[in-house]
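Showing just some of the chains, left in place.
Chain lettering (A, B and C) follows the sequence in which the chains are written, and residue indices restart at 1 in each chain.
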């Protein structure tokens, strides 16, 4: 099979490499010339524009987009559109919002597969987990590629119609936030608690046979090995949050309570409140109001313009 | 009626003053001589020891302890014990744990009333809310004093047997934590949100007829008036937490979920994590682990010994 | 001043009655003829259509919409539009989303005031709390009416530009959810806890001088008085939730954590999960998976089609 890959960042390159390794042909495009050259070195046919990528693919095109979610997807689709017809298949392997995917599936002349991709850079060796939404025939057509890019035949499945792949990936990420925070709470208590513990050793023993063993826990073990039991200079600041926010938004729409996912998302927001949490500042002041407890003041020298 | 008052801090003095104002006699003791003199100036008979306070009160003693919860209560009771018999009544008006009160009620030769006291310094003018546990006859005997110290006859009631007064006060405080944080969340969203709002004005309008009007909201209004809409130098640090902790502990014992009270208590704990929350630091690091997202590092110069 | 009032339900009638009582003239319209007649009996001039209401008001119209948030507001505005010019003022006193209000303010030929209204039916006697957004001149023009409908001059204020009134009301309602649940948690612990308590008496004492006294706590006291300490047949089911949902959505957009408001909203959603919470069902089953703990099964006879 011949696959066009658009976007040759870390994740796109894994798609290229695993597809090539499985014996397929790859036509690769990125706006960055160096990325194109590197893909060519790896065995792909480089294309210096989306037009030439489309030309190279001929009839019954199979194109995998691995570009940042948002405008970049629409831009690529818009440029590809003149070249697409209904026997072509476009895969969006990024973290798009499922409603964007539903819209794109309707607007695109080709069959459209929204493909939630999980596994990160570690997927280079192991393969990804792929959650795919869209027409059954298109999913089946791409199966050889999915087998290659995923961990194997068990690493991908069609979830349902358009949007369902990114929907399931969105929820996956919401759960991911909660799992990280759940492990974090456990290790926080161990770190602050009664014993002086070697947290790498704790994580290691847990990863061998304990109920809570997991890949994330292996990453905890790695983190403690590399940063030390006190996590050294790692800051109390968690970036990101869009897929978790989408998960909570969708749960509001479905009237499904997600207290753990919400709590985990809140920790991210709270970690970025550089001026301190206003709600806590008010509570501090109210304790003076009703009980004449001393107001805790921040150091003038630390105070920043708000 | 003649009342002995032990402990002449801010709250004890309110008990003295309101009892005197209602036409009763007060014998007042504090380990601090100056506090005794001030109470004498206010019209109380000063006693320079618990022994002389007991001697002054004669038979059928009525004694109100207003000392810090914990060892000070046991110390006072232990010193008073030789002077007490079963027609005496001792009131503990502090924030004792209800299980201590139950124990003390059993150990003390006098009738024992545990009296949860709410209202803070503002109670000087308005009177307190008093939640009383213990024998009915003792509660009734003290009614003239309770009428004086409380806002009036509606401001006190017997909750039930020994410990129930402090039990209800403990729960009151748990609710108090949650209410403060609930208002705090609302004002935080208004402060961070889309409009540039005068929060004193918001609180003021809410306090006039809105569903959420309350005394705590009046204190919010006062806080914004005195500190400004951005709360000036008020720090993100909330001290205290013992009664909220007791509330959650008791709820664990009763298997009652208290998500809001717990969340409010957690904000206090979190506000005092000067080194940052370990759980968030781990989540920050894990995002690198699975996604190669850049690790946020804290400034070396800020880093403190852990 | 002459005020047109559109919508004569419970809240609209309070606007009519309080405006009349303050000596102003009211032209009143509702699609329900009976409601119009009742308003006429109360002293208003009835109008049998929006056209005739507009005609009756002449130049410099002042119109208060008190219709259900959503399409009804757009329908009324659309019908009024031909009669409106830029020296007219329209007030939306309902629970509209602030983004709808911002849009309507732009689309409407008249000056537009979004007016968050709190206080419920109890506002009939006391007056409402009014949070107003929109042009300053329009707010000032309507001041005599706001004085009448609110608790008085302190019961209303201009929050800021278009949308800010409904924005502040939205947040008010989010806080309201959390306050109700906070009191609920306290009373749940008292109800399930160690003592057999009279919850009306507890609420009563708290309402007299305690830190947590509030109007909502007075409503708790009333609830226990009318339903009993065990709340009789009152069901574990909380309807509503739109303004709380909006509050959480806006907080997500602002990256402000609202753990208490979210927890309170989650209780509403959870209370309506008639088939049980799926997450708990899975946890139940997982305990068998790792520990062979017996799976709790629901009675076949209770099981419903999902």
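Just so we're on the same page, contacts are C-beta pairs under 8 Å (C-beta built on N, C-alpha and C of every residue); 3 or more make two chains touch, one makes a residue touch a chain.
Every value quoted in this text rests on a predicted model; they were computed, and no experiment measured them.
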Identical protein chains across the whole complex (3 displayed): 4
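Note that in this section only the chains that are shown with their structure count from here on.
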Chain nearest the overall C-alpha centroid of the shown protein atoms: C
Most distant chain from chain A, judged by the mean position of its C-alpha atoms: B
Angle, in degrees to the nearest 5, of the Cα rotation that carries chain B onto chain C: 180
Equivalent interface positions on chain A and chain C, same or different at half: same
Chain A and chain B: spacing of chain centres that average the CA atoms, whole Å: 47
Whole-Å separation of chain centres (CA-atom averages), chain B against chain C: 33
Centre-to-centre distance between chain C and chain A (centres being mean Cα positions), rounded to whole Å: 39
Multi-partner residues of chain C (each touching 2 or more other chains): 211, 255-259, 263, 266-267
Residue ranges of chain C in contact with chain B within the complex: 98, 118-120, 123, 126-131, 133, 150-152, 154-157, 159-161, 163-164, 167-168, 171-172, 174-176, 178-179, 181-183, 185-186, 188-190, 192-198, 201-202, 204-217, 247, 250-251, 254-261, 263-264, 266-267
Touching residues (chain side chain B, partner chain A) in the complex: 10, 119-122, 177, 180-181, 183-185, 187-188, 191-192, 215-216, 219-220, 222-223, 227, 230-231, 233-240, 259, 264, 267-268, 270-271, 273, 275-287, 289-298, 300, 303, 306
Chain C residues within the chain A interface of the complex: 211, 241, 245, 248-249, 252, 255-259, 262-263, 265-267, 269-270, 272, 277, 290-291
